[in-house]
Every structure is written in structure tokens, then in C-alpha cells.
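Left out: one protein chain. Kept in place: all the others.
When the chains are written out, they are named A, B and C in that same order, and each has its own residue count from 1.
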Amino acid sequence: MQSRWDIGEPEPRTINKATEQLKSELLTLNMGPQHPATHGVLRIEIWTDSEVVAHAIPHLGYLHRCMEKHSENMDYRAVIPFVDRLDYLAAMNMEWNYVMAVEKMLGTEVPRRAELLRIMVAELQRIGSHLMAFGTYALDLGAFTPFLYAFDYREKILRLFEEVSGARLLYNYYWIGGLWNDWTDDQLDRVAHFCDEMEEEAKKYHELVSMNKIFVERTANVGVMSVQDCFDFGATGPVLRGAGFKWDLRKNKTYGLYNEFDFDIPIGTGEQGVPGDCWNRYIVRMKEVVESIKIIRQCLEKLEPGSVMAKVPKIIKLPKGEVYVRTECPRGELGMHLVAQEGEKSPYRLKVKSPCFTHVSMLPRVAPGQMIADFVASVGSIDIVLGEVDR
Amino acid sequence: MNNFNTPAPHYETGSVKDYFSGLYKGITTTAKGMWITFKYVWAVKPVSIEYPEVREVLPERSRMRLFNDVLNCISCTQCAMACPVDCIYIASEKLPEGAEIKKTSNGQPIRLKLTQFVIDEALCCYCGLCTTVCPTECLTHTHDYEFSQYTIDGMKYDYLAPDVIAWRDRIVK
Amino acid sequence: MHKELVDLINSNIPEAKAVFNEATDPKADASITVEASSILKLASWLRTNDHMPFNVLQCISGVDYLEYMEVCYILAHFDLNTPRELILKVKLTDRVNPNLDSIVEVYPAADFQERECYDMFGVSFNNHPDHRRILCPDDWKGFPLRKDYVPAKDYNGMLVYPDNKMNFEDREFIVRQNMIKKAQEKASES
Partner (left out) sequence: MQDGVVLTTVDEFLNWGRKNSLWPMTFGLACCAIEMMATGAAKYDLERFGCGAFMATPRRADMMIVAGTVTLKMATRVKVLYEQMAEPKYVISMGSCSNKGGPYWQWGYHVLNGVDEVVPVDVYVPGCPPRPESLIEGVMTLQKKIANERLLRNKWVKHA
């Protein structure tokens, strides 16, 4: 006899006429100024079509501290603390760029030991900044322990900087004409010791996070930015190198004494996923940490005693003219356009070309078609620091 | 699927083999990561510093609160001009004619009588530019960082006040 | 590099009237000044030509020289064997409503840079996709980075310069005020 469950071929689902006319609409979400995943005060207005991002509009300016207006009213030395506060995770690189611009106009000859120490300190700061990027990126994707590991090693770098310059985060250590004070041999040994520890640590991070299946699932093939996109939007640094274009100012337009060092430039080769996705940008940063360790070691060998500060006039007055200086910062290529008037104590105009500013402008092109969780991963992968975006 | 021409998210649906290899890889890589963290139970000395009981010794050049040893100050206002934030307020007046000229510790004559020396620590950005231009090295950064206040005016330090001068023997060697 | 580029520009786009201005000091950078109206045509030519292409727009920085305003387009060529960079200047004389053509179709990077140039200097860019202020709030009055900008005392209810925080009673003693007063007296006597 026919069983109770045997009702033959079930009819297809019927759509009620009334629901035919129901119009669905886009929902606006505010990944607002206060949001754990926006690395600061960046507000992204996301128009979502049921969990898929239709389009995203970044709103900036929540940390606009009018640094360029300040630099027009301060004398040349007093601008350095404000340049520190641009990208507060890589303060040394910011100072170096500004100081190099002023020295280029002033024509001072920086002693060799200062030039070598500048490279060493900038590379140490690059490791610290990449550690921060690694820690917060893992935090964005839900893993809390890498954040603690990264900050444990960042504290070691901050301790070294505090012994030399006096501050933990914003140093005012690069001066026009050299450095504020010198490294003693004991501190240099500790740097060498730190490099050895950091090498093992980088391997450990590789096992802990880079090869973790969940991390790879969340970041491979997500937020792909091709090389052409990067050229369109002027993206530089780990974003451009993650897309597979071997462009690093330390090699292509050498400044300082970088031509005496041999290190190679890691690019996104697409081990996991496609070159240009979040994972490749992340792995380029991790490989850069290893390269920076190489540079620091070579720097320690090349160091020989000498003075650290060149002779600089008491009140600095630059000749009339303008200069645009670019350096390779952990987040990308920072450029400073310094315009100086004859006989004035303060810069006439200082425009800072910030790499993160261009990276944020790429988000509207990456966002459509991503799930919100993937969008959080791509925002985290371009490693934004809002002090530099909003200046 | 959606009528706002938002591109659908692309997900490649793997085969059954991918499913199981993904499952295996997921378990092994997470286990390897957890093993690394588990080793910290016995392999690593604890990192954290119990702050109120254990205080880390600050390095010698550490730039915390400012202190001005007013006995050595020749009120030359170099620091007020070098400060990028203008948070140092100095006032001095002529010494009366007959007064004897005192000397600072490193022998410079004090020709002006310092009447006001106030630093607004709430504005100060602790950059250290003032301590480098001070000719008599009387303005220095001390190492005490524990001075949070309930009111904002508590942070304007008048270095001529007796209780602030009293710090002198603790700070000036 | 600059002279060669100036001849190339003048031959390909005559109305650009490119002028090579020598660096005023051997240590400073040289630049090229171009006609304001031809900026869009020049940008598309600069990006696509095969003699001296520039495939990346680094930044657009405005400079206010009080008599005229200058917008510097800083371009770069990301290429492993011939890296180049160029400062392209455009002079704008009228300060009330200076405007330029937007080059967002050629360099999408110009989108944010132009909005910042508008926000800070008031240079409006026609047919820009999203012509809003980028750093200051949308209802901000005045263009902050102009030399004659006077900052507003308060902004919808919030005091930017509250008196009790300006340490006025300490500032009477401040050295700079005395120096400025002395300078003014000397100026008024002479």
C-alpha cells in the first residue's frame, strides 16, 4: 500500500504573486570611524546587497591634523616632530625623507657613519612597522596570539630606539645634518643579537600564520589588485610588489648609501592564490623583514667610528626653489615636495605624498563583489595608517 | 541573483578530494600553530612586567617630564623660541643696579632675574628640542612619567614654585 | 631630460606652450610649466606616448604664491631600466574661482589628489566624478592652505580656540609677543 511519505514528484516552489513586486534595496553600512578593522579613524560607507558589497566609498579626514599648515609656521628643525607624527609606525622613515629633502636643498655633506646608521635605523623601523602590520592583520582575521608575538618583538625594537633617541614611538632622532646622538658598541651588539632572534621569529611566524589553512582561505584570491590597477592608482610598496612588479626605490632610484648593500626585493609570486591578492601582499612584507635583517647585518660590519653630525648653521635658511624627494617607506613610496623661499626660516610649502592615501583610493575598485568579511581582509592587507592618510 | 548588477562573489567549488585535503591541511596547520604557542608554557620566560611592583629602569636619555633647575637658568629664552609648540612661558627683568652677579654651575653670569618660568606639560610634545639649545643645561628631561591628573590645570608646572624647586635634589645630580 | 621633453610636448601638443624653467638653485629640481587649458590633452599624451611615457601620477600639490596659484602635477615612470620623474606646473591667476580640467579618466590616482587640492586651495576641477572635500568636513568654510586663510574661531558649536585653554595669562610674558611688539614699534618709527 502506498506509504504515507510517497507523494510523487513534488511541485516546484511557487512564488506568491504579491512578493513579485517586492523591491529589495541596497543597505548602507558604515564601517565607521570607530571600527576594530579600520586600523584607525577611516570611515568606509559600504552599500551591501545582502552580504555582498555593491560599492564602497571611503570617507577620510577624521584625523586631519593640518600638518602642512604647521610646517609653514615652524622653522626647519621644529617641523621634524610633526613629520614624525605622519606615519607614527614608521617615524624614522618619515624623518629621513624630510631631512633628506632639506639637506638636498642645503647641500650639507652628511658624515659616512651617520649615513650608515640612518640606513640601519630605518631598516629596524621597517621591521617594527611590518611586525605591527602582521600583528594587526592577524587580529583583523580573528587570530589574537600573533598580535602578542609581534608586539613582544616590537617592544625589543622600541627599547633599542628609546636608549638611543629617548622616545618610544616618535623620536625626533634624525636631524638636519646627521643624527641626534650616536650608538654605543653595546647597543650595536644588542642590535646584532636582536637580528639573530628575529630570524628565528620570522620562521616561526611563517609556520604560525602564513601557512595556516584558515589564513590562506581568508586571504588567497581575495582583493586582487593587478599591476595595471596599481599603476592607475599610483600604488607603491608592498601593494605593487605584491602584484608582482619588482619596484623598490632602494634599488631603482638609490638614495643614501643603499647601493653599497646587496639585498633582493621580494615580490608576490602567487605561491598561494594569484599575485596581487591579500596573501601575496602579506607574504611580501614578511619576506622584507628577512631582507631588512640582511641589510642591518651588512650595516653593522661597515660601521667605523666617526662623527655623527655635520656642521649646520644655527638658523637654517634654504635657497629659493623646490625639491621632490622620494624614499621607500614600509607602507610604500613616500614623497615630500618642499618649496622654499629665499631667506625664510620656515618652509613655504611642504606637500607630503602619502602612500596610504593612494592605497585607500583603490578600495572602491576592489570592493564590488566581495563579501564583507573579505572586504575587511583587503582593507587590512593594504596596511593603512591614518596619520599619514589624513596628514 | 541580484538586480543591482553587483558582481557575484566567485568561489570555485572543489571536488570531494579537495574537501578532505582542505580538512586535513586545516587541522595540521592549526595544530602546528597551536603547538608553537603551547611550547610557551615551559619554553619561554614570562614577558610581562608587573608594572606597579616591578618598575623597568628607563634608559639614560629617556624623555619624560621636563624639569628646569631655576638656580642655573640665565633666562636666555632659547628654549621658548626652539619649542615647536610654544608651551614654555618665560619672563625676566633687569637686575637692579647694585645687585651682585651670581654664577651658574658652569660659570656663566646670571644678568637677568627670572620672574616666571612655566611649562604647560599638557601641550608639550616631549621632543627634546628645548633641552638641546639650553646653554647652561638646566632644562632637562627627567625620568618620572607618573603624573596623571584629575584636572587639566594640574599640568601647568611653575618651576619657581617652592614645591617644584624641591625636586631639585632628587633630579639634579 | 627636461629640454627633450619640452620639445616633444611642443611638437605634439602645440597649445600646451611648455616652458622649461631652470632650477633656481643647482641643488633644487627643474620643472616644466604648461598652459592650464591643455592639461587633459597633455596628460593623456604623457601617459600613452612611446618616446617618454609617464605611467604613474604621484601627487598633485598646490602652492599659493599670493599673486598666482600653482598646481604641480608630479608624474613618475615606473620602469626598471628607465625610471623618470617630472614636475609639471600649471599657473592659475584668478583666485576667486580657479578651475582646471580633471584628469581622472587618464590617471585614476588623480581622483583623491584633486579633491584634496580643491579642499585645501579651492581649485575646482570640472567633470570630476565625486567633487567633494576630502579632508575637511563638507560644510567647512574657506580653503585652509591658502596663505590668506584665517581659521574660524568655532565650528558648529565647538570652540577651536577656547580662551581658557590658550594660556593667555601666561602668554603676556611670552618672549615672541615681546619680540613682535618691539618689531612693530621699530617699523612704526621708521
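Going forward, a residue touches a chain if its C-beta (ideal position, glycine included) is under 8 Å from a C-beta of that chain, and two chains touch if they have at least 3 such contacts.
As the structure is a computational prediction, the values presented were derived from the model and not from experiment.
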Visible chains in contact with the missing one: A, B, C
Option touching the unshown chain, where C:1, C:80 or C:159 are the choices: C:159
Touch with the omitted chain, as defined above, among A:77, A:104, A:130 or A:154: A:154
Interface with the undisplayed chain - residues on chain C: 135-137, 140, 144, 149, 151-152, 155, 158-162, 165-166
Touch list for chain A against the chain that is not drawn: 32-36, 40-41, 61-66, 69-70, 73, 81-82, 85, 88-89, 132, 136, 147-148, 151-152, 154-155, 158, 168-170, 386-387, 390
Hidden partner interface residues of chain B, rising order: 47-52, 55-56, 64-65, 84-86, 120-126, 145-152, 154-155
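Convention: only the chains that are shown with their structure count from here on.
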Which of B-C and A-B has more C-beta pairs touching across its chains: A-B
Chain centre separation in whole Å, for chain C relative to chain B (CA means): 35
Sequence positions of chain A contacting 2 or more other chains: none
Of all residues in chain B, the ones touching two or more other chains: none
Contacting residues of chain A [partner chain B, same complex]: 24, 26, 49-50, 52-55, 74, 77-82, 145, 152, 159, 162-167, 170, 172, 180-181, 204, 207-209, 211-214, 217, 221, 368-371, 374
Of chain C, residues touching chain A in the complex: 23-25, 27-29, 31, 55-59, 61-64, 72, 74, 76, 78, 80, 83, 85, 87, 107-109, 111-112, 120, 130, 133-137, 144-145
Complex contacts: residues of chain A adjacent to chain C: 57, 60-61, 64, 66, 68-69, 104-107, 231-234, 240, 245-247, 252-253, 319-324, 326, 333, 335, 337, 339, 348-349, 351, 353, 357-358, 360-361, 365, 390-391
